[in-house]
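Got a structure here, written out as structure tokens. Questions coming.
Only a single protein chain was left out; the remaining protein chains are all shown in position.
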Amino acid sequence: MASLIRDRSAATAQMIAVFGDEALVRAALRFEAALARALADEGAAPSAAAELIAEVAAGAAFDIAVLADEAAHAGTLAIPLVARLRTLVAARDEASAALVHQGATSQDLADTALMLQAQAGAALIGEAGGALSAALAALAEREATTSMLGRTLLQPALPITLGLKAANWLLGVDAALRRFEREARDALVAQLGGAAGTLAGLPLGVVARVAEELGLGVPPLPWHARRDGIAGLATALAILAGATGKIARDVSLMAQGELGEAMEPAIAGRGGSSAMAHKRNPTGCQVALSAAIRAPGLASTILPGLPQEHERGLGGWQVEAATLASLFELTHGALTAMATVIKGLELHPDRLAGNLAAAGVGDDVGQAAQLVRQALAQARRAR
Amino acid sequence: MASLIRDRSAATAQMIAVFGDEALVRAALRFEAALARALADEGAAPSAAAELIAEVAAGAAFDIAVLADEAAHAGTLAIPLVARLRTLVAARDEASAALVHQGATSQDLADTALMLQAQAGAALIGEAGGALSAALAALAEREATTSMLGRTLLQPALPITLGLKAANWLLGVDAALRRFEREARDALVAQLGGAAGTLAGLPLGVVARVAEELGLGVPPLPWHARRDGIAGLATALAILAGATGKIARDVSLMAQGELGEAMEPAIAGRGGSSAMAHKRNPTGCQVALSAAIRAPGLASTILPGLPQEHERGLGGWQVEAATLASLFELTHGALTAMATVIKGLELHPDRLAGNLAAAGVGDDVGQAAQLVRQALAQARRAR
Amino acid sequence: MASLIRDRSAATAQMIAVFGDEALVRAALRFEAALARALADEGAAPSAAAELIAEVAAGAAFDIAVLADEAAHAGTLAIPLVARLRTLVAARDEASAALVHQGATSQDLADTALMLQAQAGAALIGEAGGALSAALAALAEREATTSMLGRTLLQPALPITLGLKAANWLLGVDAALRRFEREARDALVAQLGGAAGTLAGLPLGVVARVAEELGLGVPPLPWHARRDGIAGLATALAILAGATGKIARDVSLMAQGELGEAMEPAIAGRGGSSAMAHKRNPTGCQVALSAAIRAPGLASTILPGLPQEHERGLGGWQVEAATLASLFELTHGALTAMATVIKGLELHPDRLAGNLAAAGVGDDVGQAAQLVRQALAQARRAR
Partner (left out) sequence: MASLIRDRSAATAQMIAVFGDEALVRAALRFEAALARALADEGAAPSAAAELIAEVAAGAAFDIAVLADEAAHAGTLAIPLVARLRTLVAARDEASAALVHQGATSQDLADTALMLQAQAGAALIGEAGGALSAALAALAEREATTSMLGRTLLQPALPITLGLKAANWLLGVDAALRRFEREARDALVAQLGGAAGTLAGLPLGVVARVAEELGLGVPPLPWHARRDGIAGLATALAILAGATGKIARDVSLMAQGELGEAMEPAIAGRGGSSAMAHKRNPTGCQVALSAAIRAPGLASTILPGLPQEHERGLGGWQVEAATLASLFELTHGALTAMATVIKGLELHPDRLAGNLAAAGVGDDVGQAAQLVRQALAQARRAR
């Protein structure tokens, strides 16, 4: 889990930061601040105390290694984090300290913090996905009529156009992006229910206030044991990683020496070999394919959390955060790598034409050009 | 794969029939009929030939065991099925036989047939899901204020109401049903692209006509190698199975002898033991939990089909049909079993009250009743 | 689940029969016969009754569809099957009927029957694996010094020999076969423990007698809730499917038109296209790759059965039989398909040499020939 070298081979520094410890602690403290303010707004706590808590939370900084040990010992991050925040607040005003985390439960903090991280992650996914989508649309348009060999079951089939191939990549990525956005809209909601999800000791209105303060949605009920939102996010990311991996699969096959139809852009220091000076490895495709290979197992790790026990399960939901983080990281790594690949894709028109001619399957590309136009129009409408 | 006894332990006879051999052959023949008619409507084939093909297809019946052997040998169902259909048509009119399957490829038949089976399957899922949802809404409403012990991490927590538990079950199932319906709307489209997906030799309008004839949607492009629709369906079914399994998890835990809060309805001959006369096993819950346990692995089997090779992959998409069929079968089995369980759920009010009292955690159920009303209102709006 | 056409595309008729309904019922009846005889041998039942039960069991035949419905309703096969067997026995001798299934529980029958099916399945796996292994060893020996281009990350690397590639395939399959045999030796044990696994009402010696009668091993304890044997079998099959898929991956890549180094053997009616007369699809590779794609998800479906509840779980172990059957079927299909492919592999020496020359990476194959000899010697020793 904890090797930066191995993580960075698959993920961007940006997304690793979004799901890193600093961001987690920051998100947890934002939850506590929002809760205090919401209680004050509902008249359940003095405003001054709420502002003090928010101020202390904004400035608090903890030793991550110590906090990690304490959280592991306690069985939950909330216990040491809330204890430390209370101590800091108490140092300023003893009475206000009791209001920290009031009415909340550990999972309120854990889930809301994860959703805040997912919110930041979703923004990065949207940007990288948009960049890839734009590059694919440009490619499809530019190469709408460029003939090449279509291949099925890894055998020569009939002529297609490169634009048609790119249009299919585009539709796959766009559909996966729309699914992800839809799932994010549903899933990115605040969690606040208290110990058994009944809002015992909390005014009903406090949930909406916390959600608003944090820019998250308001759930119809606390969702401690109702995890379909998380599962929807996870599977949407896995499908997006797969749709991105599809492009990598095709590009890497086209880049085989004997085909030589396309190459990843040459980037100084990237894709070399420690043993062979002549090599230019499809490193961007490698990142995307690795993501597509890991995503199914990760998605299948989130799903067993659905049938969890009673009002908060034992074991199931605790696996979600690390797994969801991996899905965000891998998918963003894949999107980013392939956006670079597609933007700078090096095409070899002679090999595209030569391989088609050598296959001896004629040159009738059917309705390919018309299909590309149709697909691009639909892609524009759907955006 | 092929044990009816083992299949029926997890699935309904109805859904097994939807994905059985007879239905598969019927769907494949409907595709061929629709294609012939669409070609005629587009002026690419004589109407009489199309009507003859449609008529022969409607009446054709093949020996399934022989067809299965032939399809396995050929590597695809289309080859023997089309050959047989051509022979039957040729016996009536030699010239019309050449029009059978004209312009289509094996995967056009395979994918469209699967989508027709999925269409029938989706209708059954909708019915069973609706029945479960209605039973849950009724339970939540009826028991909105019935106090019971809330439990977290399998330990006593604070009081909740049974209605709140049921409202959470309801929201989970409803959200999963809506996701499934959305994915089905996107995914249930016809497949028609010809050998390399360019509609070579086919009029552009033929796709929409085939789709309309079959009640399927029109894809923006042939999707031989773009499988996000299938992946979306599969993951939506897996999430629905998980949301249903959640209910089974809770009911089976409440049915433990020491808790005794609820039991599956007594049904003659169901849930007995071959060794212990006194037992009443939670057989409905077993069906739903088994489905929830199998669904993640099945969903993760569909996802590697996304990054498939070129215009039609080798190995990846060929695993989808059997896997998707299993997901439909298991999910329908789970929904049906739990609809029966919830409709007839045997509650033991004394134990609900007694266990709460014994836990010594007071009787404050917080905002539970209000939350139930809120959730039921939201559930009604979302429908 | 229940489509023979879809099953046969991936599995052999032989292995489908091993896990079919007839074989399941036969195995269950053999368990009942062995139990009756073991009880008699231990002095816990009259010999005449045991022989009568065994005789009736050997001749019994049931309507599978009816039995499947009844088993689904009851929640377990044992209940209707034992009831029917008792009725048949009672028709001959009322008193003997009470001895049927005496002391046993449903899972004793279910697990032992599954192990009898797995025993037959393991024999088929051994045969098909041996055939593939022999074909690979012959290929490695024959082509030990045939130069070809080695490829890494789908890019040209340095020269290798075809024999070295085949030797790696061989070592992979052989290691996986040895693991499978080892796991089968441990896992293929009888199940007999009675309702709670204590052998209540049963003499201690009855387990070993039942095991001996059925040719199964004797477990140290009843293993109703200890499923590592099943998990070991399942993962060993998945690894074997993957090692077989590795060969298919390479052969299908070498068979690409632009490489043209190898082709699956030409077999009349196999690998054709419903749309393109010129095509020869790598259908054997497709079978093996599909198996390798499905195996991980199936293996991951068995593993959640490990942490099951108490003396017999709810939901977890009930998924094993269908899943394990699929793993046997897919792996046997893959082994069988690739044995045929490798035995008849069509090599194109000019393309092997030409692609190497075109890559411009020299002709130094390093220690390849010596490595092949070394690997073959080791493979022989390990057998």
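Think of it as A, B and C in the order they're written, each chain with its own count starting at 1.
To be clear about the criterion, a residue touches a chain if its C-beta (ideal position, glycine included) is under 8 Å from a C-beta of that chain, and two chains touch if they have at least 3 such contacts.
Values in this document were obtained by computation on a predicted structure and should not be read as measured data.
Taking the full assembly into account, the omitted chain touches A, B, C. Remark: the omitted chain is touched by one listed residue; of C:Ser133, C:Gln191 or C:Gln308 this is C:Gln308. Note that of A:Ala48, A:Ile64 or A:Ala98, the residue touching the chain absent from this view is A:Ile64. From the options C:Ala78, C:Ala262, C:Ala299 or C:Leu324, the residue with contact to the unseen chain in the full assembly is C:Ala299. Touch with the chain that is not drawn comes from one residue among B:Gly172, B:Gly245 or B:Pro304, which is B:Pro304.
Take chain C: the residues that touch the chain left off the picture are 105, 150-154, 157-161, 164-165, 167-168, 171-172, 175-176, 179, 182, 186, 194-202, 204, 220-229, 231-232, 235, 238-239, 242-243, 245-246, 248-250, 253, 289, 292-293, 295-297, 299-301, 303-314, 364-368, 370-371, 374-375, 378-379.
Contact between chain A and the absent chain runs through residues 1-11, 13, 16, 19-21, 24-25, 64-65, 67-69, 71-79, 82, 101, 103-106, 109, 194-195, 245, 248, 252, 269-276, 281-283, 285-286, 288-290, 292-294, 296-301, 304-305, 314-316, 318-319, 321-323, 325-326, 329.
Residues of chain B in touch with the missing chain: 149, 151-158, 252-253, 255-259, 273, 276, 278-282, 286, 296-297, 300, 304, 355, 358-361.
Operating definition for what follows: only the chains that are shown with their structure count from here on.
Interface note: chain A and chain C, two copies of one sequence, contact each other through mostly matching residue numbers (shared numbers exceed half of all numbers used).
A separation of 27 Å divides the Cα centre of chain A from that of chain B.
Between the CA-based centres of chain A and chain C the separation comes to 38 Å, rounded to the whole angstrom.
Multi-chain contact residues of chain C (touching two or more other chains) are listed as 252, 273, 276, 281-282, 286, 296-297, 300, 304.
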